[in-house]
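For this depiction, one protein chain was excluded, whereas all remaining protein chains were kept in their positions.
Chain naming follows the written order as A and B, and within any one chain the residues start at number 1.
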Amino acid sequence: MQRIERTVLYTIGGSAILMVLVPWLLGKVAPDQVFFEWPYFFEVAIGGLLSGVMYSLVALGFVLIFKASGVFNFAQGAMVLFAALTLVGLIDLGVPAWAAILLTLGVMVLLAIAIERVVLSHLVNQEHIILFMATIGIAYFLDGFGQTLWGSDVRRLDLGLPNQPLKFFDGALMVNEFDLIAALIAGVLVVSLALFFQYTRIGRALRAVADDHQAAMSVGIPLKHIWVIVWSVAGLVALVAGIMWGSKLGVQFSLSLIALKALPVLIIGGFTSIPGAIIGGLIIGAGENVAEVFIGPLLGGGITDWFAYMLALVFLVFRPQGLFGEKIIERV
Amino acid sequence: MIYREAGEFKSTYQADQAIFPIRQDRWFILAILAIAFIAVPLLGSDYWLGTIMLPFLILALAALGLNVLTGYAGLLSLGTGGFMATGAFAAYKLATMFPGLHILAVLIMSGLITAGVGILFGIPSLRIKGFYLAVATLASQFFLIWMFNKFGWFTNYSSSGVISAPPMTVFGDVFVTGPQASATAKYLFVLSMVVIIALMIKNLVRSNMGREWMAIRDMDIAAEIIGIKMLSTKLKAFAVSSFLCGIAGALWAFIYTGSVEPAAFDINRSFQILFMVIIGGLGSILGSFLGAAFITLLPIFLSNAPHWFGMNIPVDMISHIESMVFGALIIFFLIVEPHGLARLWQIAKEKLRLWPFPY
Partner (left out) sequence: MGERVLGDVILDMKNISLSFGVMKVLNNISFNVRKGEIRSIIGPNGAGKSSMLNVINGVYHPQEGSITFKGQVRNKMKMHEAAAQGIARTFQNIALFKGMSTLDNIMTGRNLKMKASLLEQAFYWGRAQKEEIAHRHKVEEIIDFLEIQAIRKVPVGRLPYGFQKRVELGRALAAEPEVLLLDEPMAGMNLEEKEDMSRFILDINDTFGTTIVLIEHDMGVVMDLSDRVVVLDYGRQLADDVPDVVRNTQSVIDAYLGVSH
């Protein structure tokens, strides 16, 4: 892992301070509209952090594919939806949960192979913008395909994960058990992936491919295999994200919109950084929640529609490459 | 050989720089315009004019706007819907606050207001490029739609939430909006506006402005080195693009649907216009029209095609299949011809030049 720059620490520290200070101030200044109590604040913040972890999960899929193939995979959200739909569909057909999960994983691998064969191999040396737009095409295709296969009703996904509120400090602070478990699973996944990338041979090959397709091929790295591996791993991540979000919200079309929310996460964290995806997710999740509860009332509510993007926009102006992203130096 | 330029020598630069230097192209365009202005309104049904041609023309205008920003200046934008909404609501507020205002004035002013908003959201583009910029434009998209939904001032505090565009006239007594407007009047009005604006944009992209945009798209460092000012060039791209999208939004609300609602301009609209530009061809005026035609006609084809084959598919399934077909087509185009229908058209013309000879 690289040394963490001072600006990064200041940014994270600064955001955290603002996130506490602004609500507190507003609570003092406009107590009729903004209700501020410390335990309540922590509840909101922690709830936000935990949903932030789930955003990170989706962002992780993006980062993997971008890191490994230089492609900005707009279809990640559609993959989350597709994975969730397939899983729920299989379970509803009577397949036992553990088998359904394995089968869905298999489906995602097949999907990865199909994407590589049908789309990626034909676009090997096109500019990144063309690849990006191709993934938009894949996204639309998957959205339609999944719903054609499995229908578009909202489905409940119940894998028996506990969903009780846990009480701390004699009930003053409540945290949802499910969110905690989701955070834990996401955390484990993220750490293992980070280690994988950094320390294995395949990880290194993936990084080479991200830099330059042709150069990687010329040193004998099998591009096709690499891409299938990466998209399969992204598919696995999508499945986990799908399970988490699907259990929480029900499996429905809006899941792919959550993927759009992952974009601000990537902006803040940097497109190529796995720890960036985590920290970005935490900042967005907590920030969004805190803003909605403590700033929202002053604006009429519903600011989660755009707050994450505005936050990302502000970040972009000051730090275009994100917290941990790589600065692109253009040479003339 | 029917189509060729042999024997056509230009003796002045002025002639060489005409929009359609090849004689046959000129005839062809005049023929298209004649068909559009005369034959279509005479022969077309109200349904055809009102439900197919109107959205096609208006969305083509929006696609033109997006093409200026993304195709010519290389600034990827996912905020087209938000700017269209801005135009629609600006027009509504203007028309209701100043009822005597002529519709052309309303349209132009709402275009200018949208241009202002576009400039504001374009300021970050100096520092941000590529996909990052696309995400930044998402901020403008979501924020604007939220704002129009949230604040009653925009809808004049309407209790029902559905606001209709007020009836307005063009030459004193020809209604183009509201219940008294005929489909023909609406069609001709929109057609005229779109043709005039397209002509102006064509002039713009062929002159210095267009070259500056393409320069910053192709290699911005080199552009800066030869003296092109980044910020003003990018902001002008946002301004012109938003102007067009704003007018398109106002036309959509006032003339096509008759009502002003933010839902018509959500993120799906932005994607739809982006698809038009991709399939039609980035950096091509003709492409904007071809892409708009394609995407407007496709759903109609898809909803009617099963009937022709004797199959009956439920409506919601149709929209899913539509998604699949869109997605597949985008991928297909990107693989086969990343420069879109406009390029295919150019290739066809080049082959036509040699026809009937093979090469």
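Here is the rule we go by: contacts are C-beta pairs under 8 Å (C-beta built on N, C-alpha and C of every residue); 3 or more make two chains touch, one makes a residue touch a chain.
What you see is a predicted model; the values in this text were computed from it and never measured.
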Which of B:S45, B:N156, B:Q180 or B:S207 contacts the chain that the document leaves out: B:S207
Sole residue of B:L104, B:A222 or B:A263 that reaches the chain not shown, by the stated touch rule: B:A222
Interface residues of chain B (partner: the chain not displayed): 13-14, 17, 200-201, 203-204, 206-209, 211-212, 214-215, 217-219, 221-229, 236, 240, 283
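The working rule: only the chains that are shown with their structure count from here on.
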Mean-CA-position distance for chain B and chain A (Å): 33
Residues of chain A touching chain B in the complex: 72, 118-119, 122-123, 126, 128-130, 132-134, 136-145, 147-148, 152, 260, 263-264, 266-267, 271, 299-300, 302-303, 305-306, 309-310, 312-313, 316-317, 320, 330, 332
Complex contact set, residues of chain B against chain A: 76, 124, 127-132, 135-136, 138-139, 142-143, 145-146, 149-151, 221-222, 225, 267, 271, 274, 278, 316-317, 319-331, 334-335, 338
